[in-house]
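Here the complex is missing one protein chain, while the rest keep their positions.
Let's look at subunit A:
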């Protein structure tokens, strides 16, 4: 019983890592623009596909470059996937969100545009690459460590570690750096910031680079862990990560991180000890209760500024 419980804690940490990584992206964009970037789940999906093609390229499957060993491919794929996914995120900002922002339309329209962008990404993938699923190559062989009856794999440890590092990195960027200060300033008052000589657009682009880059990282790790890719893989997990970010207190990095792990934890524990049909019911009832007690989420603070 105790072994199962500890095993499930590790399962939950791994599953929660994905929610957290995606929730961090929602949180950054929302924090700066007050925009819920509903395309984020699909950017995560694009990240997984980019990772797939990057890895296939480095493994020598396309014949342009000779094959490399798996660990080297992984090491090269991480920065490259993050960069390329960031390009996709920034492109979306450029073609969809910025023109709307320039015209000064209501935020509602931007949110709807974001939803639409997500659908475009999904169906562009379906149209260009077909409905058949892809199998992500095995880069590093999975090793199972059995510690007192608890099975932990190197992949699992890696995923959890990366999620934690990503959290500390983003927190450092937002809290300690100058550009982080600019991000917070835009969040506080978008119209006064340019008057202070801060290039608001560059800061917003930087935010999308960070958010999408980490979605790409999540996509890569997800593909390594669950090596079957399909065009709709980002939709549901994106929605759930968004809910996790809201429960954590959207706009708070700590909140997004905690919310992701909370959701992962509840989902895994429900499945472990109850029938799986109850999973979403119990998980979201708990989240709803949290929100009804604390509507701003676990780490959120009520906004008092008028926009």
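Everything below uses one rule, namely that a residue touches a chain if its C-beta (ideal position, glycine included) is under 8 Å from a C-beta of that chain, and two chains touch if they have at least 3 such contacts; residues count from 1.
Going forward, contacts and distances are computed from a predicted model.
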Name the omitted chain as UniProt records it, choosing among "OB-fold protein", "ABC transporter substrate-binding protein", "Lactate utilization protein" or "Na+-transporting NADH:ubiquinone oxidoreductase subunit D". "ABC transporter substrate-binding protein"
Missing-chain contact, candidates A:138, A:202 or A:285, resolves to A:138
Give me the subunit A residues in contact with the hidden chain, please. 3-4, 7-8, 11, 14-15, 132-133, 135, 138, 142, 144, 146, 151, 153, 155-156, 226-228, 230, 232-233, 236, 268-269, 271-272, 275-277, 279-280
